[in-house]
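One protein chain omitted, others in place.
Here is chain A:
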Amino acid sequence: MNAPDRYERFVVPEGVAKVSYERDTKIINAASFTIEREDHTIGNIVRMQLHRDENVLFAGYKLPHPLKYKIIIRIHTTSQSSPMQAYNQAINDLDKELDHLKNAFEAELARHSGSQSRQY
């Protein structure tokens, strides 16, 4: 009765921004990013990538409620960087890593099927 529709898990409704952020009033260089209609898939990889950044002091994500489909990523950085910069950097790095993964996979597939056909 109270369960939301299944498509709510990934369809962003009109007027709602996919990503928004709020700076923390009490701590400098800290912000919380709210991402609508996403889950652990994105949350975890962004968080683990942020951990690799030396300028990031704190990075964590949470799903405030399992039936409200959004995640909140909280980032604290040193004064050398800003949370927005760290966030963008993390996403860019992940994008490049996935590009690299895709190329490696395609190359390996070609190599594997090439060597297989030679066997016959």
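We adopt the following convention: contacts are C-beta pairs under 8 Å (C-beta built on N, C-alpha and C of every residue); 3 or more make two chains touch, one makes a residue touch a chain; residues count from 1.
Throughout what follows, contacts and distances are computed from a predicted model.
K.L.:
Assign the chain not included in the display its UniProt protein name, restricting the answer to "AP complex subunit beta", "AP-1 complex subunit gamma", "DNA-directed RNA polymerases II, IV and V subunit 3" or "Hemoglobin subunit alpha-like".
P.N.:
"DNA-directed RNA polymerases II, IV and V subunit 3"
K.L.:
What is the set of chain A residues that contact the non-displayed chain in the whole complex?
P.N.:
6-7, 9-11, 17-25, 32-35, 38, 40-42, 44-49, 52-53, 81, 84-85, 87-102, 104-106, 108-109, 112-113, 116
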